[in-house]
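What follows is part of the complex, with its chains left where they were.
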Amino acid sequence: MSVIQTIKIIERVVLGKMTELPSTAMALYETIKDLRIVSPHGHCDPTWWADDNRFPDPAALLIQPDHYVFRMLYSQGIQLSDLGIGPDGQSRDPRDVFRLFAKHWHLFLGTPSRYWLEHTFHNTLGVDEPLCLENADIIYNDIAQKLAGPDFRPRALFDKFGISLLATTDPATSQLNDHLKVANSQWNGRIIPTFRPDDLLNPTRSAHSQAISTLAERTNLDVSSYQSFLDAIRIQRAVFRDAGATATDHDVPDLATCWLDPASISALHQQAFAGTITPNDAKKYYGHMLIEMAQMSAEDGLVMQIHAGSRRNTNHELFHAIGPDVGADIPGSTDWVGGMDALLNRVGNDPNLRIILFTLDESTYARELAPMAGHWPCLRIGPPWWFHDSLNGIRRYFDNVVESAGYYNLAGFNDDTRAFLSIPARHDLWRRGVALHLSDQIDRGVLDRSAAENLGQLLAHDLAVDSYRLKL
Amino acid sequence: MSVIQTIKIIERVVLGKMTELPSTAMALYETIKDLRIVSPHGHCDPTWWADDNRFPDPAALLIQPDHYVFRMLYSQGIQLSDLGIGPDGQSRDPRDVFRLFAKHWHLFLGTPSRYWLEHTFHNTLGVDEPLCLENADIIYNDIAQKLAGPDFRPRALFDKFGISLLATTDPATSQLNDHLKVANSQWNGRIIPTFRPDDLLNPTRSAHSQAISTLAERTNLDVSSYQSFLDAIRIQRAVFRDAGATATDHDVPDLATCWLDPASISALHQQAFAGTITPNDAKKYYGHMLIEMAQMSAEDGLVMQIHAGSRRNTNHELFHAIGPDVGADIPGSTDWVGGMDALLNRVGNDPNLRIILFTLDESTYARELAPMAGHWPCLRIGPPWWFHDSLNGIRRYFDNVVESAGYYNLAGFNDDTRAFLSIPARHDLWRRGVALHLSDQIDRGVLDRSAAENLGQLLAHDLAVDSYRLKL
């Protein structure tokens, strides 16, 4: 290495440059940044690829559906109606919304949202100028124009992004028509469903009763009987598997699995069916149903995802005025050892079972999740989720889980997003986080360069394929 | 950059030098280190500036009132009486106390107390030699001599430190005579009070009954009636606002806000007034009163500070022998989402309300506080408090809160000290922590240099002004 090169490295370290990484990290990042994307868990709408309509205006695409974005604006005193959100915001001009967003762009400094959006502006939408109030209209027009063209339709973008496979998350009673439409189309993109039975299994959810009725309709079974209810669920799981699903997903606000004897669970099912179950019994019922789901997963091989610890809709006024997903879901602490005890001791040693655990309580990484995943054959630790899907969140994740769980008990990355355009940015941020982590491991003598490169490929791509039992 | 410069940077990194920072951090630190100091929360005694008497001897100034200092000495077997603390220590020669402290100076290696005191010795008191047992008497004499002179009186030091404004913390029943005396003096220093109503609102506090009586006396209201009690509090809030207060402060050992119906809260108030309230009801009563305070803040604009999670006086023997604040207050875990739920759902969307939350449970930074502050318009996250007001504490704070809360939902810095001489040192340590954080953000590509410089100014000065609604 010449003196000039030496100085260049120093200069870069000293001066810093946006989106550059320290040199070992950069070299590792180069080996993984262009790998294809596998997206085994997220909340994109399958209709996008079924119909391949063009996306709506920039505000409706980038701001209004993104709770990361509007929650931050709301936290600084901007009304959701001024962002065109909720009943009072319906008539808002999307151009005004975009301008209001641009005016407050500085609020996002230091957040992953800023990185995701800059990446999307630059890499996907070809916007090179930094956003500000003055150029908001120009950038709005530029994006709107692009969205009107054929290169920015859902299928074209999917191909451009280099996505091998994308999983949506679908109600367990879905007929998966959008997925069938994609499958029967000429287009080769792979969109698979994920089986999400929360509305069926958790009686405290507002859609519970409707979901039960729909299940009965779909399966022609008398789901008031507990055994028939289980049969009906098995039928729908098979429908999903036939459409390519490899996983289920469970939103568990308060993790507490428990196994009830047949008489008790049947009785609780009657009450759940009748809508008379108490909140406390509803929790027990859902705790039992999670074990039933684990048992079905051990049978049919669907990978079970447990997302635990989000306290939903904590802002009652906004919930009543607008609905769920308005940025007021706040994490709480989670007891993974106690909460999973009944499930694991019933089915946790089954070699066919795989469960991926996602936490919002990072204090459990080193204390509970890593020791658990480093023991139970069924468990893998999901990537940093939601508020923790960020550069520091990724750093904390690796620092806390690897030493007890190793790398092979992790589940790779998934973007978990409903913002389709952010998918490349999210995978890119993960890959940067992976590179930074691995270079730290090299610096401290834990890994050599060759092992780090192998692990880079594993973490950026292969582990997700393996963890979700995907056939590419 | 020349090879020689290159080598110098390397040498510095390799060899290390006390109080030097890595170069990007140092460059950022240079841009903020001389900014004026705003101190919007702390526990200095307003009498100091009202009377402008000289400070007492070095031991009484630097050691005996500083629980950070004597708790560490006590933890290593030194009796508090040998430090001149408590009834048994009254006759101790301050020179002996200072010598005992100097002998154990090594115990403070790695602690912020060491940094604060070294900064105070060097920058304020002009002591250049490292303290040790051998020079303890010389340094004592040197400091004592300086304290006797006019340059080290409270007002002169306040001016020398470059303090724009300093807030004290005052009982809600105070007549604020010291503040009025300062205001009516020729001196231009700004000392403002902070409204602290804990003794009035929390029936478990030993001064509760006395505080209630004093309130009645001050306001000539029959505070046995709940409505008059609220009116009396409003009167005192107005007294504080008139004296320049912009904030209230609440010490909440166990956070659990709750809203009671009029009959229940009136009944509990009767019991609190009569001194017959049970501990459990006292907790409910205080939980309700915090919401009343939030509602008054939404009306009168006083910023509400909640300091939660300190378990007070855990060493009963010392408490009975000496009293509170002897270094035995130990943090516990805090449930911010549950504890703030009733308050936020009653008044949390009010655009005029501002609440600054201070935690001693860092596991809540990323899990609860940052998501909450990134949603609720009233919330800001206070800087690292007490045990966490340290270089690592500052690192953990930024690493854990910025990605979900951004920078603009933070409250800037406040020193929260009763040790006046440590104020410049504490702000300096914060500014170093800010510089180290921002340079880490640059290194990882999160911020560019220009954004980092703007944020440096914001974090070191402007955010505190804005968060506390100060008029400078």
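For clarity, chains are labelled A and B in written order, and residue numbers in each chain start from 1.
Following the convention adopted for this analysis, a residue touches a chain if its C-beta (ideal position, glycine included) is under 8 Å from a C-beta of that chain, and two chains touch if they have at least 3 such contacts.
Everything quoted here is computed from the prediction, not taken from an experiment.
> Quick one: 2 copies here, how many in the whole complex?
Full complex: 3 copies of the single sequence.
We adopt the following convention: only the chains that are shown with their structure count from here on.
> Any idea how many Å lie between the Cα centroids of subunit A and subunit B?
That pair's centroid distance is 39 Å.
> Going by the contact rule at the top, pick out the subunit A residues touching subunit B in the complex.
The contact residues of subunit A facing subunit B are 3, 6-7, 10-11, 13-22, 71-72, 74-77, 106-112, 115, 311, 314-318, 327-333, 360-363, 387-388, 390-393, 395-396, 432, 436.
> Using the touch definition up top, name the residues of subunit B that touch subunit A in the complex.
Against subunit A, subunit B makes touches at 1, 3, 6, 9-10, 23-24, 335, 337-338, 341, 344-345, 348-349, 351, 363, 366-368, 370-377, 379, 399-400, 402-409, 439, 441-449, 451-452, 455.
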